[in-house]
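See structure below.
Excluded from the complex is one protein chain; the other protein chains are retained at their positions.
Naming follows writing order (A and B), and every chain is counted from residue 1.
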């Protein structure tokens, strides 16, 4: 499988572990996640070394993860701590692989590659998610496409004009100004749409919807597929810093070569105590990400075979600069590991 | 994929385009069909040249087909007429392939092969469908098998005695007379069953069901998979020309190597203003084609792997002469193109 393994990915949202044991395939590996009695999230290879039963079907027993099939139990480091059979010997072959895990910014990060290379300092910054000046709502979605199709999608947020037309199109779209900034390990695409009428979605955030607004819609990419969006709106001519805005989590984790996990969120700096605003954003996330974007990219994935058969190459547009730069960087990282 | 591409196939029924945009896979190609403002049916390759979004998910904008993803728009010839991004340039790489289309006999014909070879004169005659002396009812069905299994099915209508036993079996089946006529680009199988009791279906067409009848059940094949049936019944001894009869549309279009589209119809010369007779024929089509034949041929398709594994060869019967001739002709046409 053709993945970048030496990188941090999000394995789960902390809330997904509340009920105990979570199974999830990541970069083609079956992974089982659970919390130790000390509350530390752990991630183990998800098949029991004995008969390959799915440990995700197991239960927590005395703080360890117990295999559902013959009762072997493993601690948070993957060490087999119980063999209920025969003389109870536990040779090293009964231990399972543990993956480096870091819980930060209300996200559980995993390193699927060589553990010796895992450095938590390399985890990109999503601290907006726990910023007390902001309110975050979000969730998890499953998308049946190569994660790279969703990276392409996110690195040109101009698609909102069409895919999310009903809620997010702007009558000033032809005034759009773009900028792409390339930093070390980071690529950012900035979009400004000055002087438009508020869109249906933006109108829900504004008190006064009768004046023209400036709209900013930026997205930052960090290796391999963690994106942070900055969407802001303000009366025309207001400085960007004085806008009301949301920092959006858009983090993808490959499941297989043709499917991925999508961890999304919106961390807004306005109406942070207003449950109605929570609902507006949850509705938008479900509509835009789960319905609209998912339909488009799964439609592309469904044609992978015909694209390959005819050797089709994308005809790039001016709006693709950031997506192309990111795509080349992912190519480079992938080839680096397969070399 | 192993198809005859240089041939006319039916892409759709005109009624399927009434609501706008129709996506359909034909000979493995994703195709999008729509009508231009002048009412002309158009067929384009169904993936946007930019990011391969499915154009079938698009909408009509100013008479052109607009991609749902980033708003590129295409006219009926596949020419890109709108690029909303950057300086709006539209290099030739943004145009999509258009397929030759002819609307005739209430059918939309497509030529999936080399457009330079497309000659509308080669479209087989289905003018019975719009003959004012006849009444046509019909529809569309999807069948999960190689279209050639349905060609085999249709080229020996003797299968009706067994597959459609409840409605169409004849007590005079052992009096069956067969003839096969081979013309240029055309093969016809004639069946006569003289002096039988009317079947359940035929009894619904006849005023007097107490006399023995002669039954004709002929089928004409034209390349590659367009079949016209002639089913007629009359009191025993009546000339064929004086029968009440129906000309039946049975046109197949390969979707993939293991599935096909089935456009069917019945154009009758009796009871043409009688809605009850419409219903009798719609019921028969649903029962015979959609239920009974589909079950048989999908059952064969489901065993393709075991047939291949054991190298099974069909043991041919006397009734297979026409089917074998057609099958050899399709083989020849297929090999001609793959050579």
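In this text, contacts are C-beta pairs under 8 Å (C-beta built on N, C-alpha and C of every residue); 3 or more make two chains touch, one makes a residue touch a chain.
Since the model is a prediction, treat every value here as computed from it, not as a measurement.
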- prompt: Touching the left-out chain: which of B:19, B:121, B:174 or B:241?
  reply: B:174
- prompt: Which residue from B:5, B:159 or B:261 sits in contact with the chain not drawn here?
  reply: B:159
Query: What residues on chain B make contact with the chain left out of this view?
result: 152, 156, 158-159, 161-163, 173-174, 295-296, 299-300, 302-303, 306-307, 309, 312, 314-319
Chain A, residues in touch with the chain not shown (by the definition above): 1, 28-30, 47, 49-54, 57, 66-71, 83-87, 91, 93-94
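As a convention for this text, only the chains that are shown with their structure count from here on.
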- line: dist(centroid_CA(chain A), centroid_CA(chain B)) in Å evaluates to 46
